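Before we start, here is the structure in question, set down as structure tokens.
Below, a portion of the complex is reproduced, with chain positions unchanged.
Chain lettering (A and B) follows the sequence in which the chains are written, and residue indices restart at 1 in each chain.
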Amino acid sequence: MVDRSTLTDPERVALYRTMVLIRTYEEAILREYHADKSPGFDIGAGLVPGEMHLSAGQEPVAAGIGAHLSADDALTATHRPHHVAIAHGIDLRAMTAEIFGRETGLGRGRGGHMHLFDPATHFSCSGIIAEGLPPALGQAFAFQRAGSDRVAVAVTGEGAANQGAFHESLNLAALWQLPVVFVVEDNDWGISVPRAASTSVASNADRAAAYGMPGVRVEDNSVEGVWQAVGEAVGRARAGDGPSLIEVHTLRLWGHFEGDAQGYRSDLEGVPGRDPIPTYRDALLAGGALTEADATAISAAAVDRVEDAIAYAKSSPIPDPADALAYVFAEGARS
Amino acid sequence: MSTTIDLPATLPVEPEPGRRKLSTAKAVSEAIAQQMRTDDGVFVMGEDVGAYGGIFSATTGLLDEFGPRRVLDTPISETAFIGLGIGAAVEGMRPVVELMFVDFFGVCMDQIYNHMAKIHFESGGNVKVPMVLMSATGGGYSDGSQHSQNLWGTFAHLPGMKVVVPSNPYDAKGLMTAAIRSDDPVVYLFHKGVMGLGWMKKNPRSIGAVPEEAYEVPIGKARVAREGSDVTIVTLSLSVHHSLDVADKLAAEGIDVEVIDLRSLVPLDRDAILASVSKTGRLIVVDEDYQSFGVSGEVIASVVERDPAVLKHVSRVAVPDVPIPYASVLEYAVLPTPARIEAAVREAMAS
């Protein structure tokens, strides 16, 4: 059980390591995604076709959550799922193979980057806004009924907090005191729509009062702030004290999806300076938690893991088109 | 209401020596209860499924036996509680979730068709969703355009969920047992008119013999409800009874009608349909759902794509693409009534 009031230096380094792994991963996917889409840009072309929503800038949210969960806890994510999946300890090879549409992928290539399901870590995600929340309630319900102290964390964007499923889920979770933690990633944008054009209040944490649950907003994309808030919320959930809502003010470092020219984006200029990873590295270096050598080693290890996963994915078999109709049902075939 | 009428939830059961009879509603709740007794993971959830016992009595008595931890009244938040069922099923439980009227699918369809129905596929078979979503369908009692629809064609069109539609108590119990035990998501649609409710127009076949023990009616197998050689009626749910009534009536005139009760739409028992029309050469599809782009078209296409020469005659008796009107006289003008079915059979015989 973590001490939720003070981070030790090794815990800080662990958060940093997770963030670096995530960023390394997203940069590698970015590279692979754009590697074979030219001339021009054809979204359906290449080894990794389709929409691609990367999470660079949002690593603090993922790292701060992941630190408090074990593989027995459930995590549901959105169309932008890689960072939380990695922080939750999903198998990097299997996830990458899925993104490359391979038979060795988490979903045997059927799901893709927005549909990652991992029974081993109770991870799932959905491409439909806010619709990943209700299933998280059900996982929490199953955990509660089994008398365990396992929890479910449901991550969603600030844009999603205006979808009906958000409201219904928070009310039901509070009503039945389910062990769920709702985390809203406020990256200021829902595609091209700024938060002010989508949300009638300044902080979604204020919406917690509408359900009688605790609500906290973490500012400044602070990984330690997330760690603190999620730690408390997970603790409450494990203790049977019901759900919580946390909003984190985070950062969308890149476009909404790859190919997004962000012409609409008024805040672009300041973005690079707000990258949370160098900031945190500098803080750890300054505080003595990390040395330059550690940092280098962490980066190198991340590159190794990521490149291993990508190599694994690329060398994995492509599904056999003869099996295109498989897995619709567990039992029997459709006649 | 001002003067409280104490209504029996279902029609009184007429005991018959050696054959226990139940209403369809009771058959449904018995199937659920039996599975709840044998499997701790089975639980029931929905609006008014507890103390009320389900608006159409599908869950009557369950709260008393199993208590509020396993029979849960929900807020009016269909997306949240159906999604909750999905998550619980993913973790190995076996929820039976009631959507009060199928007409309400529009507030929660994303959970149903994009999640419940697709997770198994998207996960490459690694995650199962053993969940039953049951819902009431159908009109005929002036409940208007938002409470009288059948919509089974809408569910059957979208991949990843099995769709069953019982017409009688025996099938209702057996299909519910099979649905709960299935590792796949099953949409279980019961027409209010076959439930044997004490407060709705009485349908004699909504009370029938039901074995005490648990048994399964296989999902995906149609039933020949009546054998005949002249014309095939392919139908489902309440319309089975209308079709049988018409068949009985016309038998006196020497017209021999075969009635196929589909029981399942997904999987659809195309073999059974083809076997019957191969014999009769005449096909009438009777369907209380909207006519176009639905069940009736699919049944017809299933036949002719296998053999375009088998049919001498084909017609449909369905709701003619109009919202269900409130006024009774209008509603009965668009429902597949016995009179419309009879006319269709006569026309088929004349062709």
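Criterion: contacts are C-beta pairs under 8 Å (C-beta built on N, C-alpha and C of every residue); 3 or more make two chains touch, one makes a residue touch a chain.
Since the structure is predicted, the reported quantities are computational estimates derived from the model, not experimental observations.
Trainee: Just one copy per chain kind is placed; express the composition of the whole complex as a label formula, please.
Mentor: A x2, B x2
Convention: only the chains that are shown with their structure count from here on.
Trainee: From the mean C-alpha coordinate of chain A to that of chain B, what's the distance rounded to whole Å?
Mentor: 40
Trainee: Using the touch definition from the top, list the residues of chain B that touch chain A in their complex.
Mentor: 43, 69, 74-75, 77-93, 95, 107, 110-111, 114-115, 118-128, 159-160, 162, 182-184, 219-220, 266-271
Trainee: Applying the document's contact rule, which stretches of chain A touch chain B when the two form their complex?
Mentor: 74, 105-112, 115, 117, 119, 122, 124, 126, 128, 131, 133-143, 145, 152, 164-165, 168-169, 171-172, 175, 326-335
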